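Every protein chain but one is kept in place in this view of the complex.
Up next is subunit A:
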Amino acid sequence: MTQDTEKQEFNITVYTENQIGLLNRIAIIFTRRKINIDSLNTSPSEIESIHRFNIVITESEDVVRKLTRQIEKQVEVLKCYYHTNEDVIWQEMALYKVSTDVIAEKVSVERLLRENGARAVVIRKDYTVFETTGHREETDNLISILQPYGLIEFVRSARVAIIKDSDGFNRKLREFERLEPGEDVIENEYLNQGQKVFTM
């Protein structure tokens, strides 16, 4: 029972239709319970017209279970799962912008990249952008290294996670798509046509 009520990070995976407003509908489920979303990633899935959300929150399993049922109850949600960090393989990507002069002058770039599993994305005269992927502590590590050399800008992505213990939802999704293909979303078609289309 204690396991059920102890707070820890949970990864919530939601498969949805591609629908305007759905993000809001899902977010409301968290906000009305005053639960903070630590990380939220949404992107098209491997199947066209089906989107995948990755949501990370720190909560008890009891609460997370109820949340996933509320999410799955939404009309446009196909499926919602939740997993602990142990049950998923997850990554975050980070970009770091630093002055090329400073970095070239003061740091052994090659060593820095090798030790932190990073790579240079762009090298320009005025700045260089590095990229690294990993868990939070790994991406944090490179911040602390680059900070003394005048880190100009930093950005980190939301978490993406793959569920370890399953054959994935891909097969089910493909079946869904084969039997019932998604519809093309035509929304707000007239938004940009202004008075040309209608006057009244």
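FYI, a contact is a pair of C-beta atoms (placed from the backbone, for glycine too) under 8 Å apart; a residue touches a chain by one contact, two chains touch by 3 or more; residues count from 1.
The definition used in the following text is that contacts and distances are computed from a predicted model.
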The chain missing from this complex carries, among "Nickel-dependent hydrogenase large subunit", "Lactose transport system permease protein LacF", "ABC transporter substrate-binding protein" or "Acetolactate synthase", the UniProt name "Acetolactate synthase"
Filtering A:V56, A:L78, A:V129 or A:A158 for touch with the omitted chain leaves A:L78
Of A:E17, A:D38, A:D87 or A:E138, which sits in contact with the chain we cannot see?
A:E17
If the hidden chain were put back, which residues of subunit A would touch it?
16-17, 20-21, 24-25, 28, 32, 65-66, 69-70, 72-73, 75-78, 176, 180, 182, 186-195, 197-198, 200
